[in-house]
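Note that this complex is displayed minus one protein chain, with the remaining chains in position.
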């Protein structure tokens, strides 16, 4: 088992004819993902990596029964692409595209209310259910099928931690890059709710960073409701206040959102925090060994 | 029994200090309605007809446990008043105010989705549950407690028909003026669904008019689902095409929405239509006698 | 509220929706000047607030200067369904490769704004909706997010196979929606939307109606109202906060409430009479309002009998009675007046009217019958 995506996921790639879209379509297929359709308005009828391209997501879904979408389009069109995917009726939308204005996420959140559709991202590196499927840009080769769930606000830092986990000999059930923006579709807690029900997941690693208070909320949730062991990592201990550290969401305002506070709350809620990525992998290994 | 309102309805009057608001507050109290609060921003602390006035509906609801609101405010403020009532958590909002732009009703409809709140109107003369409570401007004296439900897009035409029913010796369970605007919160079918479950209602009179196709939809609903006898009246047989007959919704566009077509569909679905208001009352009397 | 085609096109242009090169003209000289500027052949189109102007001879294509002169004279000054043509639109002739329909309304049943497209242009969309509904492609907007680009693209791809034309159409659809919402429109229509021989999309005809309830937010739109082309009595009624529609009969009806006013007309007809009008004096009527109503009513020389049908609720019967008394004197009304006044303060009303020489009715059936009887 795994969460969010698996062997049966039928993926439509929005922006498939773009540079990133076509490259990663190839990578995803290589990993074993069922990429059933691509969409680029005006390019309907073409093929990319053997995948048929449609003009609209509605048409792609109708013709191929796609049930998930991944978005590789320029920022300016990404909001529209999210709505197009939602309206076409897919159950999962992974927005790899970044640069969406925050207020658009407020609207998208309201729009999703009551609909049977989950958004991951924006600014998400994607999802990998090890050995099953990958959606997005995470490098497939670092993953190994196993029992550790990984949830992260970051991209390459996730690779680093996943790589360490794999090198300990353990593997991953599903790894989700939830994205580094202030407002995102799927948060840590949403993923934990799914991992709670996934029998293949024995432990979860939460990779947080400065900014906001999602890590604090997550820690309290873990303490109250989550039965499996959770380990944490928080990036940005040396980050100065009031400066945006790359990610739009990674900014310490006033006294809230510091790494120190997040680490404190994690520890207080029973989530062991690694000082280094290697530490985290070691903690998991020790626990599950 | 009755539908929508009864002896336990706790009403807040929005715009209570206005000319219409204060007059009808008196009339509603006289009929036996529990008017527990009034709202006019800036007039908090005053009293109207012995009813305490608050600055906001939220405060009124908190202090008086009002569960229904009626709106008597100028058109320009009526949309805002509807949202204020919804946000305050009342279960029923009767908008007597008229002149709301149609697009605002599109928005209000979307806003109400998923909320436990019903809007009646705008441009509704109100609701009377005979012998229990009246909300709005319908004259109380023409009603008599009984078993006939009345639903109408009109105001005074409803009085006329109610009066005829009363004069036959029958009475009414609940009478709802749903309002004459193109888009309204509660339609004929919504009321029929409630009447279906109301044991005290033995027959229903549907008073329609030209414009739109609500009467047609209603007739088909009655044929399929509604078990109690239904009688109809359609105003506007002599109305010319493409002219708005008072009500914003009463306009025949092209060939649809004519009285002739509505009467035809009513009859085809087993709803006997009166040529005159007196006819309708007579039909009901004959059936229930 | 309706505006003329030339006004609609000015609004469309503000929203960057392309229309043909055109000039609105009010005289033959102006038409000649416009045709010279735009080149021959040109189209001359009557600007009136009724449909069917083509059938009525209000649209002509002039190929020569002589024809321009001739048709301008013909159309300027003609009457279409009783409305005099005071303005014409002179337009370049577009070479048309294909015609389609694009329109937008607030759907009463779905309670949503809906865009409608049809591959046939120049059609009566309601007619198509009734006879061949599958020919209309409908896309609903969501008020939270508006009319999304992908929905506009769906519209475009429905109408046109060529993606370039389809996406140009999508842009127009988005603009049409923006205009519709921002201006509190009740109908915005491009009919036909044409592809020219050179592959461009253009709104050959444009129509926009406005939601009367939204006009208070658009004083600039209110200014577009062509008072000259409206029925003078309907105009006066609106200014007096009354609602009046003229019909062809001879029994003038004065009623409170739109539904009851319609039912009263129907009842007159039912018993064999002919109603002269729809007239709703509304909710809280003052004596002055009653007087205004009678003045408007009596501008119609066909009115031989007046029938008051009032069911008092907010409307007080004594107010109406006072209005009748004053008006009867002030306007020197000779026509017989049948009154049916019931509800709030009906006793007071009877006291006021008992010496006034009116005919009293018991109920509206009785009133209608008495009014008809008086004509015999």
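Read from first to last, the chains carry the letters A, B and C; within each, the first residue is number 1.
Basically, contacts are C-beta pairs under 8 Å (C-beta built on N, C-alpha and C of every residue); 3 or more make two chains touch, one makes a residue touch a chain.
Everything numeric in this text was worked out from a predicted model, so none of it was measured.
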Chains in view touching the one left out: A, B, C
Which of A:239, A:269 or A:284 contacts the chain that the document leaves out: A:239
Touch with the omitted chain, as defined above, among A:26, A:52 or A:139: A:139
Omitted-chain contact residue, chosen from A:250, A:265 or A:284: A:250
Residues in chain B touching the chain absent from view: 41-42, 44, 55-58, 77, 80-81, 83-84, 87, 107, 110-111
Contact set of chain C toward the excluded chain (per top definition): 143-144
Chain A residues that touch the omitted chain in the full complex: 20, 75-76, 99-103, 105-107, 109-110, 125, 137-139, 142, 152-160, 163, 180-183, 207, 209-210, 212-214, 217, 233, 235-240, 242-250, 253-256, 259, 275-278
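Note that in this section only the chains that are shown with their structure count from here on.
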Chain at maximum distance from chain A, centres defined as averaged CA atoms: C
Interchain centroid distance [CA atoms averaged], chain B/chain C, Å: 27
Chain centre separation (chain A, chain C; CA means) in Å: 55
In chain B, residues with contacts to at least two other chains: none
Residues within chain C bordering two or more other chains: 142, 144
